[in-house]
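Input: a single structure, listed below in structure tokens.
What you see is the complex with one protein chain gone and the rest in place.
After this line comes subunit A, so read on.
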Amino acid sequence: MPRRARILSRAAGLRAYFEEAGARPVETPVLQPAETLLDLYGEDIRGRAYVTWDALRGELMLRPDFTVPVVQMHMTHGAEPARYTYSGEVFRRQEHDPDRDNEYIQVGYEVFDRADPAAADAEVFTLIAGTLSGLHLRAATGDIGILMAAVAGLETTGARKSALMRHIWRPRRFRALLDRYSGRAPVPGARAALLASADPMAGAGPQIGLRSRADIEARIEALRADAAAPPISEREMTALEALLAVRETLPFALEHLRDVAVDLPQITPALDRLEARIAALAARGVDVEHLEFEASYGRTSMEYYDGFVFGFYAATRADLPPVATGGRYDALTRALGDGSEIPAVGGVLRPGVMLTLEEAAQ
């Protein structure tokens, strides 16, 4: 059988397995309206997705993943609770690495259920893990919700917290903001001069463009307010750094994070959710004593996840993309839900990578 046929047949088997587990099979269009994806991910998505165009519908993208269209479908006419599975091609523009596929088959499983998020997290993780036994993969887990809770509860201004929250998924900008808000990085010269000036708009030259004088004055006001606010404390900064550095097996990670919660009590509810998830995983037979947890996991590549995140990797094949990834994306249902929202968690498998590993093992 040619390789593509083998991948498709493998994908069909995986989809049937998810159907057996209670999921309803769904299809989504390959062409997705670009506007939705651009609103969610910003201009960066153009570097990762193929864009096309027609005069009637405007810009369209070749589906870079299933999650967004499946969430949209569920939010417009899904009944609750719901479990979906799908199998099909996704397209990823590859401009830096010709060895990475720009078109491949994904099989996914998504759960929309309000009842017991910890159980739903464990359900998705174990169902996916169940398809991967024998491949000798390394599982990585994390929880972006803990960092988000830490930021939301910092003893600082709302403006700072929303700026940090906006950059949770861009670690470098997040770090630069933290350094500035804590006073670790010096105020840039131009900023200091602007704040010291009695009339910052003097000598500004003619007002051109759509960003109005009122826009500029509003930002100067915001900068003044920020300069007057006390820095984020050394205690909170040290605790945040300790949080971000946690990387151990689950039980030890939880213990460490409980220590961090002495200085960042706002993360306690998120840690209770982590503890419930560990129990739910253990109840489903997962060896949690040896499961890795990394607090920073999923911050760079998984933009819509805002809680539990996981991935399965071939430890000896760093050249291969992850075999499976997934996580919780409650915030995405809010962004696409037009006023409604629902807790949601899911994951995807790459049957092509599974086959590559199986063939290499033979």
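In the analysis below, contacts are C-beta pairs under 8 Å (C-beta built on N, C-alpha and C of every residue); 3 or more make two chains touch, one makes a residue touch a chain; residues count from 1.
Note that contacts and distances are computed from a predicted model.
What is the protein name, per UniProt, of the chain that does not appear here: "Tat pathway signal protein", "ATP phosphoribosyltransferase", "Cytochrome c oxidase subunit 3" or "Peptide/nickel transport system permease protein"?
Cross-referencing UniProt, the chain left out corresponds to "ATP phosphoribosyltransferase".
Out of A:Arg92, A:Arg173 or A:Arg247, which is the one that touches the chain we can't see?
Checking the options A:Arg92, A:Arg173 or A:Arg247, the one contacting the hidden chain is A:Arg173.
Just one of A:Ala12, A:Leu38 or A:Ala242 touches the chain that is missing; which is it?
Result: among the candidates, A:Leu38 touches the missing chain.
One chain isn't shown here. Among A:Ala21, A:Met73, A:Ala152 or A:Ile216, which residue touches it?
Per the contact definition at the top, the residue touching the missing chain is A:Ile216.
Residue-wise, where is subunit A in contact with the chain that is not depicted?
38, 42-44, 46-47, 95-96, 98, 163, 166-167, 170, 172-174, 176, 180, 188, 190-191, 194, 200-201, 204-211, 213, 215-216, 218-220, 222-223
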